[in-house]
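A protein chain is absent from this complex, but the other protein chains hold their places.
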Amino acid sequence: ACGGSDSEEENNDSEDASSESANAEGDSESAELEGNVVIDGSGTVYPLMQRLAEEYMVNEQEGVSVEVSRAGTSAGFERFLAEDGTDFNDASRLIKDEEKAKAEELGIDIMEIKVALDGLTIVTNPENEWATELTEDQVKGIFMGEYTNWSDINPDWPEEKIQTYGPNENHGTYEFFYENILEEQDLVSDINLQQDYSTLVTLVAEDKNAIGFFGFGYYDNNQDKVNAVGIDFGEGAVTPSLETIGEEGPYANFTRPVFTYLNVGMAEEKAQVLDYAKFVAEEANTFAGETGFAPIPDEEAQAQLEEIEGIE
Amino acid sequence: MKYVDQTLVHKRMNSRVLKNNILKQVFLIATLFGLAVLAILIFRVVTQGIAWIDWNFLTGKLSTFPEKAGIMGAILGTSYLMLIVIPVTLIIGVGTAIYMELYAKKGKLQSFIATNISNLAGVPSIVYGLLGLTIFVRVMDFGNVVLAGGLTLSLLVLPIVIVAAQEAIRAVPGHLSEASYGMGATKWQTVKKIILPAALPGIITGAILAVSRAIGETAPLTVLGIPAFLLPFPEGIFDTFTALPMQIYYWTLDASLVDEYAYLAAATIIVLLVLLFILNAIAVIIRNKFQQRY
Amino acid sequence: MTTNSGSEKKSAVNVREMIAEKKRKRNFSALTEKIIPILLLIIASISILTTVGIIYTLLSEAFEFFKRIPIWEFISGTVLKPLSQEPEFGLLPLLNGTIISSVIAMLVAGPIGIMSAVYLSEYASEKVRKTLKPLLEILAGIPTIVYGFFAFTFVTPVIRAVFPAVEATNILSPGLVMGVMIIPMIASLSEDAMTSVPNSMREGALALGATKLETTFKVVIPAALSGIISSFVLGISRAIGETMIVTIASGSSKNFTFDITQSMQTMTAYIVEVSGGEAPAGSTIYYSLYAVALTLFVFTLIMNLLARYVSRKFREEY
Amino acid sequence: MTTLTEDKHAYSGSTNNRVVYDTKDLNLWYGQTHALKDINLSIYEKEVTAIIGPSGCGKSTFIKTLNRMVELVPTVSTSGTITYNDKSILDKTFKVEDLRTQVGMVFQKPNPFPKSIYDNITYGPKIHGIRSKKVLDEIVERSLRGASIWDEVKDRLKENAYGLSGGQQQRLCIARCLAIEPEVILMDEPTSALDPKSTLRIEELVQELKKEYSIIIVTHNMQQAARISDKTAFFLNGEVVEYDKTDTIFTTPSDNRTEDYISGRFG
Partner (left out) sequence: MTTLTEDKHAYSGSTNNRVVYDTKDLNLWYGQTHALKDINLSIYEKEVTAIIGPSGCGKSTFIKTLNRMVELVPTVSTSGTITYNDKSILDKTFKVEDLRTQVGMVFQKPNPFPKSIYDNITYGPKIHGIRSKKVLDEIVERSLRGASIWDEVKDRLKENAYGLSGGQQQRLCIARCLAIEPEVILMDEPTSALDPKSTLRIEELVQELKKEYSIIIVTHNMQQAARISDKTAFFLNGEVVEYDKTDTIFTTPSDNRTEDYISGRFG
């Protein structure tokens, strides 16, 4: 499936040299690595990371075990920023200052790797034939509780209560929405926040008056169950898609980069962690599309790869 | 003067008897209700999952692609867990039962241990998960490996084994141990050579029931932090792992990511239920076959 | 006839002497006899250590939590927002979810369980009883994750097909399924209690012209009441501690509501959610796990003690 | 012999009373075991009929057939007929509950319900639809008086029946039976679990009760049968060997086996 994994092997020094002779499989000259790589964090990034991990384990390093969990961005950071913490933390938002401070306190050197772009998608129930397009302000108003009924937005719309949904505070998606879109204004108090995205999808899929938000990937996989709302940022409605999502694109206002954070110390210590970091930087764009993300610009990817290669 | 008017009694009798007959049917229906739910449950699971079970599914590695996914890793994880649960619970469970039934003096200590065991049997499994997380994963620093999971599950099912072993030991007739003592055997010789062999079928049955409970337990494992996605097969008790019920759990959760995961969950349930069915069948066979006539 | 026992005696083997000789080895076996009871006592105390371990972990970590969140605020708080910027740790939403789901479960398991018990012990023939009871007990052996899957993928959609107002995750569906899971427990324990009511009691009532139904409800059930009640208490305890069904099928809304069509979270599901993966040590939310678990533990402990008390205290004399 | 025996003689003349029970070729099997064989017996109103015979001869089986309690054993099958007040009661259409309302039963081991004394007595009337507190109170007093236990328990009606002694419990069971005002009372060795003093009280009570009720009593105590019954039936191996006035049976039995049995025990 993947062609371009022929570059960096020479870094795998000392202890791995011995195991090389054992079985050198045909396709690559890379040294046999072993041990594990532990990843936790964002549920939004999880599908991409899971895909990458699988690819890595099946086609690159059979001896390495990449464990991917998805406790959520924030819970993941707590686990990442601890002694003997995880090697990577996936994040659907930027690391926060408190988290940075904690890392410094613990002496953990971290590296930010941008892996893809996600479009925060506003979704409604398929039976909702009225609110197919909303302005950015209307979205804010809905989630801040300024409108109670649909008819409060547009008198032609049903006089029924708007029911809001979203991922709970465990998730970077929530924080992105709260900080970047609502600009830290309070969410409507009766919003239904859920831990699991599957629950969320089902809830929106089955509530006629539902409106919710989550990452594009979850919409992408469930287009038959939920509708994406076109957002008018001032120049006409834009629906999220792999084409429109992008830091410069028409959906830019609701576009956010997603990251994985690398514990550099771990990468220095464990060859497999470093190798996997390189693999991620190199291959993320290859698998972004099929897991519901837009790729990051190639130059940016290349720059990151070089930065990782600098780790010894 | 008569208070009980026989003609009146006779008149009301029809309706009383009718009520009895109707309610009898209601009770029967209530009994069948549970079985009907069981039938629906199994039917649902089988129709959803059976098509997904093939050789690759049973022996293959996990994959994000539903048609490629296999559950060998989970099967192995579950097997390794049992590799710990079985000896640990047998040693501790049978040891405790021997102590309680044959060595402990009737008194405060004995009844304290007995009360304690029956309370442990009622502690929710999730609390055992927290115990395992704190003691095995963190304090003893095993990490989220098979060993920690196995020990957690062992403690969880320990009361089941203890009670079963106690009952089995109690069922060994006193005249057998008397015969042994009468030959000059010491207590431990009698326990080892007479009482335990005679109690063995009962103990094994109890152990199997405990194992089937442990195999299906999910809640304590979720607390221990079993990775959601893990390809390599565990190769020992110090490896991280996933287990059948955890795989069901994650696939159920991820059904929104990929619809087919729901079917994979159903298929895994079938495997789990078949496993449990086999275990219970073995327990029944042992119970019937080795039941001693004294 | 026994002719040769005397002569055989004089053969080479003199057992008495051999035994006397082996007796020197006895010192070792005497030591074993002394060590074994101590060893067994140590093994038996593992169960006590387990309890101590549970209480110690729960208490010490919960203590840390109560240093940060006053205990009263925890117990009486109606808002639970552990992850929010200004976290609030109110127990009541979880308590509410736990109680409501348990009540729903018992509303199913109680009547159906007791009716099954009545049928099996009073009406069914021996043969029918011997087939139905083990079948019913299969229900108790199904892993809870399977019930969770069933509740989420089957029961909820069915309920929603009939009552569209019900949410996709709600407390009703897991409550009902939990009830089904508990049926065999109540049926089996109550049936045991009812079969142990002596037949003379039934004969006494039947001989007065009572129907079977009247005999059952006015004589057998009152006589078996202690067993039946303690089966209920154990059922409740089971419902309170049940985790996977509610985790999967009731979502994770921390609603403080009595509307069973909505999503609610139980104490157990909260523990799963927050630990979800691996609970980060040191944070308030991490400690909150233990405060909730401690509450849960206390609840089930009370239930278990209550069950024992009931079965001892209200045991009928006959 | 006590003075009671003389009482009996006074009553035993009334043989031309009405027939309450009549069995014709009654046979009963427990599965393969043939427990009753061709029983033909007529039992008369307001008499005490004693059933005697060695253990396992079918005494209990017989009187349990009279109120169809024997059907509680699932393997039971019967042939022949029993008529009670000219109604054939073995028909499946005949409601056993009706029959048992008219035919009370007292068992070998006292079996009060684990309820209060009061609730024990009112159990029957209540299931038969009597609700009025006043009526129930009256029934309780009358039944307890009828079973001559009123004075002993009148101050503790709300207490659990298990607080009573064995003999009191048995009289309570008789009272419970009287509360539904049956016509016939079946008694299966009602005194075998009791001490001699309690036994005597029950025997006196039986004498009293037969003024109002027809009584069929199983006993393995020959003296008791002689003391209190008007008619005696001797059962052996499921057959009725002899059935006659008690006097006749105990003085001039016509069958050798009866004589053997009676003398063997009196010995």
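In this document, chain identifiers A, B, C and D correspond to the written order of the chains, with residue numbering beginning at 1 in each.
The rule we apply is simple: contacts are C-beta pairs under 8 Å (C-beta built on N, C-alpha and C of every residue); 3 or more make two chains touch, one makes a residue touch a chain.
For clarity, every value in this text was computed on a predicted model and none was experimentally measured.
Chemist: Over the full complex, note down every shown chain the hidden chain is touching.
Modeler: B, C
Chemist: Decide which residue listed in B:198, B:243, B:267 or B:286 touches the omitted chain of the complex.
Modeler: Considering all chains, including the one not shown, the answer is B:198.
Chemist: Can you say which of C:19, C:75 or C:298 touches the chain missing from this structure?
Modeler: Of all options in C:19, C:75 or C:298, contact with the hidden chain holds for C:19.
Chemist: Going by the touch rule given at the top, which residues of chain C touch the chain that is not shown?
Modeler: 1-2, 4-6, 8-9, 11-16, 18-19, 22-23, 25-26
Chemist: Would you write out the residues of chain B that touch the absent chain, in ascending order?
Modeler: Residues of chain B in contact with the hidden chain: 105-106, 173, 175-176, 178-186, 189, 193-194, 197-198, 292-294.
Convention: only the chains that are shown with their structure count from here on.
Chemist: Identify the chains adjacent to both chain B and chain D in the sense defined at the top.
Modeler: C
Chemist: When you average C-alpha coordinates per chain, which one falls nearest the overall C-alpha average? Tell me, please.
Modeler: C
Chemist: So which chain is farthest from chain D, going by the mean of the CA atoms in each chain?
Modeler: A
Chemist: What is the distance, in whole Å, between the centres of chain A and chain C, each centre taken as the mean of its C-alpha atoms?
Modeler: Centres of chain A and chain C (C-alpha means) sit 40 Å apart.
Chemist: At least two other chains touched by the same residue of chain B: list those residues.
Modeler: In chain B, residues 9, 16-17, 225, 228, 252-253 touch at least two other chains, as defined above.
Chemist: Got the chain D residues that touch at least 2 other chains?
Modeler: 97-98, 101-102, 127-128, 180
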